[in-house]
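The other protein chains are all here in position, but one chain of the complex has been omitted.
Labels A, B and C are assigned to the chains in the order they are written; within every chain, residues are numbered from 1.
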Amino acid sequence: MSSRDHTELANPFDRSSVSRRWWLLGAIVTIGLLPLVFQDSYWRTNLIVCALNVMLAIGLDFILGYAGQLNLGHSAFYGIGAYVSTLVITKLGLPFWVAFLCGIVLAGAAGMALSMFAVRLRGHYLAIASLGFAVIVHQVLVNWISLTQGPLGIYGIKPPPEIALPGLPVISFGNSANMFYLVAGFALLFYVLLDQLVRSPIGETLTAIREDEVSASSLGINCPAWKVFAFGAGSAVAGAAGAFYASSVGTLVPDAFIITESFTILAMVIVGGMGTLIGPVWGAILLTVLPEVLRGFGDLRLVLYGAALTLVVLFMPGGIVQAAQIVRAQFDRLRARLEAG
Amino acid sequence: MSTVLLQQGINGVVLGSLYVLVALGLTLIYGVLVQINFAHADVVTIGAFAAYFFTFTFGGNYLASIAVALLVGAILGWLVNAAIFAPLRERGSELLPLIATIGVSVLLQNVMLLWFGPIPYAFDSPYSNQVIRLWGGTFITGQNLIIIVVSTLTIALLYAFMKFTFMGKALRAVAQDRETAGLMGINPNHLIMLTFVIASALAGMGGAMLGPILVLTPFAGTTVIVKAFAIVIIGGFGNVEGTIIAGLLVGLIESYTTQFVNPGLIDIVVFTLLLMMLAFRPTGLIAEKREENV
Amino acid sequence: MKTRSAIFCLGMVAILGMFAVANPAHAQDKLIKIGGLFPMSGPGAYFGAQDKQGIELAIEQFNKAGVNGYKLEVKFEDSACSPLPATQAAKRLLEQYKPLVVVGEECSDATLAVMPVMEQAKVPLLNAGSSSIKITDPGNPWTFRIMPNEVMQGVDIATHAYKRLNARTAVLLYENTNAGIGNAKVFGDTFKALGGQILADIGFGRDVNDFTSIATRITGLGKVDVIPTYTLEGQGLRITQALAQAGVTKGGGGQSIQLGTIWLPFGFEQKAGKASLGYVRIVQFDPTDKREVVQDFIRTFKAKYNQDPTHINAHAFDQILLIADVVRRGATDAQSVRDIMAGTKNFSGVTGSVEFDKTNQNIKMDTIHYMETLPDLSWKALGWN
Partner (left out) sequence: MSDDISGRVAGQADGRRNSDKVLFRSKSLNKSFGGVHAVRDISLNIPHGGVFAIIGPNGAGKSTLLNLMSGLYQPDSGTMSLDGVDLVGLKAHRRVRLGLARTFQKIRLFKHLPVLDNVIAGFHIHHDIPAWQYVLQGTAFRRDYARCRHEARKLLSFVGLEERAKARAGSLAYGEQRMLELARALATSPRLLVVDEPAAGLNAAEVEKLLDRITQLRAGGMTVVIVEHNMDLVMKVADRVLVMDYGQYLFEGAPAEAQVDPGVVAAYLGA
């Protein structure tokens, strides 16, 4: 470890704004091509789930990796987004996009409320408080049957309404490719938004809070307010994911948002590389696709999953990003040696 | 009605004693290491399975199986510390060990699922269906009586150990201030290992006694652990007395919630209490004043 | 640090390498491919493990001789008892394995989520484990259910409780799941309509461990005639014991009778012991049934697995039995499996006979057998249907 401390810090994904534009273009092209490569509805569903998980992971990373808030209850905001957006449509009869907004706003508000409530708490206290919050949200979804249908579930939730632009063919989201474009488009939008934020002084402020709150406040940083902001932003993104979950899966039951779901999201952030935004994206993709590919292993699947999570923490705590750094360093060294000799 | 209320009190105390056994381990670990161990739940489960196989496959005595589970728990504690916490300690992160133990927990649960299968084991001790009549029409089962007696004894022993032995005092010293342990001439790594072994032994033993009460599947421990976390917080992280009181409190809340509201709402009640506690008294039931040194 | 990362990389390579061998190709002639959607991981694996046993036994038997010149083949996917994993598993099965028919899921949520996927792919789904009424009401032309739904069971048992057991007061005990809530509600509604009284409505989560408090609460409710209980084996066992210990049920010297539908397996009474005395419940698999198909099943099951079959094993077995019957009657592709299955009449399986109505719900009530537990823990057939 110590040998690395003296080296200059370099993030392989930290690029100038010009090359960031190329990366963005690459991401858009990739998103555009993916449903064409994966034609069957099974893989397209996986793509949508990937996009949902990317949203969840970057939202959690913003809270956890940047603001340093140990949030073990991310599934709660996911669930709030899903249920609020669905109930606003079914109970109030409002259009999807209004409901979508409500889902985001309420999930964000819940995140802010939890954060305000727990503003004095740090570290493990917050971890358990957020865990408790997730248990409460899940139990309310289970028990408030008159509103949420509880475990009886809500079925037949419709995909977002068709978009009919003049002069263009009607875009229907019953089509899995279009649904993927929608969800992935939003995932990309949220990614770019959060990325801009973390590259702005807000990112510096949040990392300062993560590193040392007392120091941060000695620099004029209003730590409680920024923590509330980070929590709100991260959970609002989870709320958006929840709204898309409901409209793409079509079925809602409270058990989709149990606390183990929080752990899964957490694993994505860690495996990808906490404290970088791109890491959790890769972590989400890997941990969504991996279990599907591992289906051939049957019962061994979750054993491998658990083992992988433990091993990553033990041997590669920076996750995929750290692995990429090491590979890059090795590559550079090799190239230097070749050029020299 | 008064019989019912009294009976619910007894039920609550039984449940609370069990929670205390599980939560005490978490508190001890937290006190010394300031780390959360999610795999604690699986030590409970494995303890229960160890007791089950000892009594049913090998025909052992149930009371002896409690000791076996204690041993199994102790070994597991040693393993978890050696494999996870010790290597991660240098990094000084709050989060990494926590996540590693979540990984270990998923791993253990699914290995157990492979070995033991998902069908619940019917683990009845010879005392499970023994009903002992008490005053005023109340009763307690033999198993529950064992739980109360063994828990009380264990807690008393632990207390005596912490108060009167050198190692125990050193443990408390480390819990309060890690630097002083070094002054006492004790290798803090040994102390941490000891803590893990004691904590996990408690969990294993808890498992052996929970087995005949729980629905024994590879996921049995997880049903208790989240509540154990709540208890640890309500009692004040790292505070042994607080944990005991909080454990009993949660047990009583459960039985009276069942009586007057609905068992489906237990989690909501317990965790709302937890959040209230954190908001208004974040140091737990028994406050410890700590001055931040800057 | 360097060696550690090398080990890690090696491990990753090994895992990736294993994928390559994990998915062998399936290509054989004259094969009826059956997809199996069952929870194989998590707590729901309780069902999946037993379903797998019954299905594999049936397939092994049919493949000795073949059916109409076809061999049966099954591929299982873990649907995890949850909507999203279930739809993913279903899609994966449909895309990659291309079955003619799919059997499963157990949990109603998962089944309901899978149904539209199956309909879109035009592949029939045969269910034997989900009791929610929504599965066949309004119904879906591609989904069949061979067990009675929650309404059929609930109305039937509530009526019998009122009329034959002269029960006037009841306490509902159920797990807070789709099936638990649904079943309890049907019982409650029917019982109240008949003039009975529900004294308490107690739902609990699957993580509740201590039922003594629930039993204690019931002791304070006065005279309780029946206690319909909807929960799985694990919690069911603890409830029955707790009720007896608190002196509520006959097993503990009380007056109340526990009622149950098909949730509990055969052998439950042996595990619960004396506490289960007087328990009246519906069994869909009656091992004392003298029909040859039942006795053959029990014998071969014991021979293969060295244990007694449960109703879940039996239901799973019946699903394959019915599919084989449909193939025998000439089905060769998904459409013909669906059409021929819909016309099933007088099919006789281990759990009873099958005839589908317009919503593809089995309307035969001979799958419902009422049993009472005697002091020697054996069953007495009540012959109510």
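Note that a residue touches a chain if its C-beta (ideal position, glycine included) is under 8 Å from a C-beta of that chain, and two chains touch if they have at least 3 such contacts.
Keep in mind that this is a model prediction, so the values were computed, not measured.
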Given A:C223, A:A236, A:L266 or A:V321, the one touching the chain that is not displayed: A:C223
Omitted-chain contact residue, chosen from A:N53, A:S130, A:T205 or A:T310: A:T205
Interface with the unshown chain - residue positions in subunit A: 5-6, 8-9, 17, 193, 196-197, 199-202, 204-205, 207-208, 211-212, 214-223
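Assume only the chains that are shown with their structure count from here on.
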Graph class of chain-chain contacts, one of line, ring, star, complete, other: complete
Centroid distance [mean C-alpha coordinates] between subunit C and subunit A, Å: 36
Centre-to-centre distance between subunit B and subunit A (centres being mean Cα positions), rounded to whole Å: 33
Shared-contact residues (touching 2 or more other chains) in subunit A: 1, 139, 142-143, 299, 302, 308, 311-312
Overlap residues in subunit B, where contacts from two or more other chains coincide: 110, 113, 262, 264, 267
Touch list for subunit B against partner subunit C, complex: 1, 3-4, 7-8, 11-12, 14-15, 110, 113, 117-120, 122, 124, 128-129, 131, 139, 141, 144, 210, 213-217, 219, 222-224, 254-255, 258-259, 262-264, 266-267
In the complex with subunit B, residue positions of subunit A that touch it: 1, 64, 70, 117-118, 120-121, 123-125, 127-129, 131-133, 135-136, 139-140, 142-143, 214, 259, 263, 266-267, 270, 274, 299-300, 302-303, 305-314, 317
Parts of subunit A lying in touch with subunit C, wherever the complex brings them together: 1, 40-43, 45-46, 49, 139, 142-143, 145, 150-153, 155-156, 245, 249-253, 255-256, 292-299, 301-302, 304, 308, 311-312, 315-316, 323, 326
